[in-house]
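The complex is shown incomplete by one protein chain, all other protein chains being positioned as in the whole.
Order of writing sets the labels: A and B. Residues in every chain begin at 1.
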Amino acid sequence: MLTFPILVFAALSVALVALALLHQAPTRVKRALTMATTFLAGLFYVVEFFVPPDPATSDAVVFGRNLTEMAATVGQVTQVVAGFTFLLGIYNLVFVHGYVIRRRREGWPNSVAFFISFLAMVVFSFWRDWKTWFGGANPPAWVRDPLPEHAARPHDVYTLLFDGLYRNLESTMFSILAFYIVSAAYRAFRVRTGEAGVLMVVAIILMLGQVPLGMALTNWIPASGQFAFFRVETLSQFILTAVNGPVQRAIGFGIGLGMLAMALRIWLSLERGTYFGQEE
Amino acid sequence: MPPSRRLPDLEQLLGRIDRRLIYLGLFLITLAPLVGKWSLPLYVSRPPQLLYQAIEALPPDKLVVIASNWDAGSQAETRPQLIALVRHLIRRNLSFAIICTAYPTSPQLAQSAVEEAIRLESAPDRWPYGTRWVNLGFKLPDDPWLRSFSSSITGAVKVDVHNTPLAEIPVLRGVKRFGPEGQVSMLIDITGSATIDKWYEFLGPTKVKIGLACTAVMAPEQYPFLDSGQLSGLLTGMKGAAEYEQLLHAPGFAMPAMAGQSFAHLYIILLILIGNVAVLAARTRGRRR
Partner (left out) sequence: MSSPFTFEGAVLWLGALATLAMYSVLYRENPVYRIAEHVFLGLATGYGLYVIWRDVLFPIWYKPLFREHHWPWILALVAGGMYYTIYSRRFAWMSRLVMTTMMGLVAGLAFRKFYGQFVPQIGASFKPLVVLVKGPAGLDWPGTLFASLSNVLFLVCLISVLTYFFFTVEQRSPLVRRTAHTGRWLMMIAFGAMFGATVMARLSLFIGRLDFLFREWIPLIR
């Protein structure tokens, strides 16, 4: 019974003692450790990729150790560590808005609105599923609606917050971009050079070729035959496939090679910057 | 003539329309065809046809994984895509699993969209949750997890969105790998972000079929992958959803909405032309002086 708490305590203690000892070490030791862990972490996946897979299982097996199965555990660990870092963002938001309220800075009622909505969502979503995780009594019906006839849309506070508020606020926020793009197209899309002219002509062909009204402008051209190419939907598809396709591929090659080079620099600790070379 | 009594010139008339008038114009010109139920024929392009044919050719005894990576911000484009695709899978009797790796809201949004698709197909009795489909919830999109998911689904995911262990979910019994030698025949990514790149990177070598239903913004960048065969088919935004509804003969939200889209496009083309005419008029006036 006690084995588990003892093991947990022991593991925590060992980890904290190791960190404390490392904290006392000189900067060059910490830097060397950082470089070593970065390299070893990357090496795992490099070996896992380059080792020829076992024909029976398609897994990478090195000296009897199945690296592909180990990768599953690594994936779980990174999920958990990344999950904890999400809380970092929440802490930051809470800190910033809390400061605004404490100092009564301009817009502090907005920060109060932030906290109210944040707490409301946290309380009602956790309360709703509390029994699933930790057992206990069923939540009241206004927190989690148990009726099967309401399965499509439960009549509870969580639904009000999610379907009523959150979904609509988010979709409206992004739909505002439609107005901004129309206004920007009117004010800023100026054909001053040949290249801009080409861009505009192609954009217009594509905008017409994607919608029924645009297609109706050229649907008098027969769908088969040598002139079918000039139907706006055929023309726009040709532009997308025959010109846009290779151009995007060439741009993609540049990006891909750049990312590979960057990854190599990070793996081999050749990169300098805030997270790599800066010490106190 | 005194300045106050001079008629506004072309550049002033056309070049300085108040933005609120432009917004009002967009609102009215987009709403009118929706209220008036105007409709015009839509010609289905090749990429949705390819996706349709790819799903038609899937073996009936294998699972399809739907990566539902959209949120409420793009739901006008991606929700109709998901509904149309799920309706097709139901008609083809293909079981599927939902996984979300982009937005925390995706599992809930996908759940409601799939339930709507099942209702539209009148299949709530023959398409029960757990036996024909499952929602695996949300996972953070880090590369090490995606690597493990691509090699073993049940190794990477332990429970579904309702905290039920995968071993107790009938539709996932025996499901482990992607690809022709595995138990998953296709992955369809429905996305408003760059999640498809991850599937090319990690699932490409498994030779599993990959389909994509994305927001229109992302579509031009995917044509190289359509050309190379890495993508089996592509739906582009709300238009793609409308095309797929047409292929299925199952009108939903997207097909009628294309009328509004048509007029909105004409409106923006008109504004671009008006803006350039105004600048041209100003330049001509300047040269004359």
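By definition in this document, a residue touches a chain if its C-beta (ideal position, glycine included) is under 8 Å from a C-beta of that chain, and two chains touch if they have at least 3 such contacts.
Everything numeric here is computed off the predicted structure, so don't read it as measured data.
Undergrad: Touched by the hidden chain, which of the shown chains?
TA: When the entire complex is considered, the left-out chain reaches A, B.
Undergrad: So one chain is hidden, and I want to know which residue out of B:Val161, B:Leu248 or B:Ala281 touches that hidden chain in the complete assembly.
TA: Answer from the full complex: B:Val161 touches the omitted chain.
Undergrad: Among B:Gly15, B:Pro144, B:Gly182 or B:Gly211, which one touches the chain that has been omitted from the display?
TA: Of these options, the touching residue for the absent chain is B:Pro144.
Undergrad: Which parts of subunit B face the unshown chain closely enough to count as touching?
TA: Residues of subunit B in touch with the missing chain: 20, 23, 26-27, 30-31, 34-35, 37, 73-77, 104-105, 107, 137-140, 142-144, 147, 158-159, 161, 163, 197, 200-205, 215-217, 219-221, 224-225, 227-230, 236-239, 253, 257, 260-261, 264-265, 268.
Note that only the chains that are shown with their structure count from here on.
Undergrad: How many angstrom lie between the CA centroids of subunit A and subunit B, rounded to a whole number?
TA: Computed value for the inter-centroid distance: 17 Å.
Undergrad: Could you pull out which subunit A residues touch subunit B in their complex?
TA: 45, 58-59, 68-69, 71-72, 74-79, 82-83, 86, 132-133, 152, 162, 166-168, 170-171, 173-175, 178-179, 181-183, 185-187, 189-191, 200, 204, 207-208, 210-216, 219, 223, 233, 237, 240-241, 244-246, 248-249, 252
Undergrad: Would you tell me which residues of subunit B are touching subunit A in their complex?
TA: 17, 19, 22-23, 26, 39-43, 45-46, 71-76, 105, 108-109, 112, 115, 119, 139-140, 142, 144-149, 151-152, 155-156, 162-163, 177, 181, 216, 219-221, 223-224, 226-227, 236, 239, 258-259, 261-269, 271-272, 274-276, 279
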